[in-house]
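A single protein chain has been omitted from the complex, and every remaining protein chain is retained in its original position.
As written, the chains take the letters A and B, and residue 1 is the first residue of each chain.
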Amino acid sequence: MRNSGIRPIVLLTDFGQQDIFAGVLKGVIASISPESKVIDLTHGVLPQDLLQGSFLLAASYSYFPKGSIFCVIVDPGVGSDRKGICIETRDYFFLGPDNGVLWNAASINKIKRIIHLTNTDYFLDSISTTFHARDIFAPVAAYISKGLEDLSILGKPLKKCVEYRFPKIDRHDYSLGLTVIHMDRFGNVTLNLSEKEFEGFVKNQQFCLTINGVRIKKRYHTYSQGEKSELFLIGGSSSYMEISIKNANAAKRLSVKSRQKAVLEIIDS
Amino acid sequence: MRNSGIRPIVLLTDFGQQDIFAGVLKGVIASISPESKVIDLTHGVLPQDLLQGSFLLAASYSYFPKGSIFCVIVDPGVGSDRKGICIETRDYFFLGPDNGVLWNAASINKIKRIIHLTNTDYFLDSISTTFHARDIFAPVAAYISKGLEDLSILGKPLKKCVEYRFPKIDRHDYSLGLTVIHMDRFGNVTLNLSEKEFEGFVKNQQFCLTINGVRIKKRYHTYSQGEKSELFLIGGSSSYMEISIKNANAAKRLSVKSRQKAVLEIIDS
Partner (left out) sequence: MRNSGIRPIVLLTDFGQQDIFAGVLKGVIASISPESKVIDLTHGVLPQDLLQGSFLLAASYSYFPKGSIFCVIVDPGVGSDRKGICIETRDYFFLGPDNGVLWNAASINKIKRIIHLTNTDYFLDSISTTFHARDIFAPVAAYISKGLEDLSILGKPLKKCVEYRFPKIDRHDYSLGLTVIHMDRFGNVTLNLSEKEFEGFVKNQQFCLTINGVRIKKRYHTYSQGEKSELFLIGGSSSYMEISIKNANAAKRLSVKSRQKAVLEIIDS
């Protein structure tokens, strides 16, 4: 098999698994470009949750082959006048609604150009008002995957796209106001604080993270360092700080919700 | 890669995702036909729910490449004397139990012939009584995918198969008795009423849909037209009418169950 010219398509959506939405995208892609490899990044983004979609994309895109086409569908505005766009970056293509969900990953990888998808020659013949992933984004992804060289044929260039930033850290001299941006299957709770920022703030001082009235004062480097049922901080695989318990579910234990607030303080030792 | 002769296999089952059933089908297929592309349409059909399986297949099959082999496993009668069949239609192959789940899609696409799968040369060597998808349907799909030209070798031709019809609309002069046939991850509630039928019945008159004691009088063309937390009707991506709320879950809000009844009336304006 020579894959030259065939670029992989990576799907990241809020479609879930119990429905046919993701399967239908693969049918559309296979109809246009039978040899394209399609990879499910996940379909488990919470419905319409731009923060989670944006975070998961930024945390994972760099593990995919250069040339991959990310088809990202978290689209609360489908059918409205929000644009459909393709962002070409240094190494990748990001396709989806212009609502910011693509922005974090694309801007980290350096945006080269942005195209507003308007050329209906690259859409399905009939365009619904409720399922643009099927009717617009999947076919465009398939054509790019097949080796479309000049993206400008897809529509009009845009000078900029909607920017969506993670919740800001509330910075004070001895404390940081943080936000929960993700919880995974194991109950690890991801905060909007990178491991690097954590280390720069805490240095070697004693800290205390307070969330839902619970105080956490330990930081470990592996899950196995934790005592049974002890809550601790750890640098997660996304390089953001997480609250964890060894072999148990920290999110359930803390009754945490997405976007919940937490405070990290330096305390006198 | 030249795919000539290799037909894609599309899986639609009620196996769910937490188990190995779907994975094992792919192992069986890869053992017989390593080059076949296998696409998950969904494994999320509710256990043994023929109505949902039949609806999802009919709503999606046409988005797949011609020549695709649909392996559809919603099989409450596995191990009984219900037949295993392959329906060849104008553009596709539909494989599964002869309980009607294949019938809606196959008959829309025009049935060319029906084969009762009896030739054990195309099954696994050992046939269980509980998992015919693994032992019969997956291997047969793999052989067809590899390029089997004459299906008649698979078994005996049948004159007809079990027909399964969607719940009928209860038609009165000024009202229609409807049934819920699907609810998706976003909480959209699909009714057994196509958009076309809706428009033919309502024309430009004022209507009211009553379900679980709640009355719905709006119809929109995009989700974004809805007011916050307002229930409305919309033509869904399957071309059937759905009850929705913008960026919220209508099914939960209405406490709807599958097969629940609803009434659509024309009212004096």
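Quick note on the criterion: a residue touches a chain if its C-beta (ideal position, glycine included) is under 8 Å from a C-beta of that chain, and two chains touch if they have at least 3 such contacts.
Just so it is clear, the model here is predicted, and its values are computed rather than measured.
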Which of B:I20, B:I153, B:C208 or B:I267 contacts the chain that the document leaves out: B:I20
Contact set of chain B toward the excluded chain (per top definition): 1-2, 14-24, 26-28, 30-31, 34-35, 47-48, 76-80, 128-131, 134
Absent chain, residues of chain A that touch it: 1, 3, 8, 10, 12, 17, 37, 39-44, 56, 59-60, 63-65, 68, 184-186, 221-224, 234-237, 246-247, 249
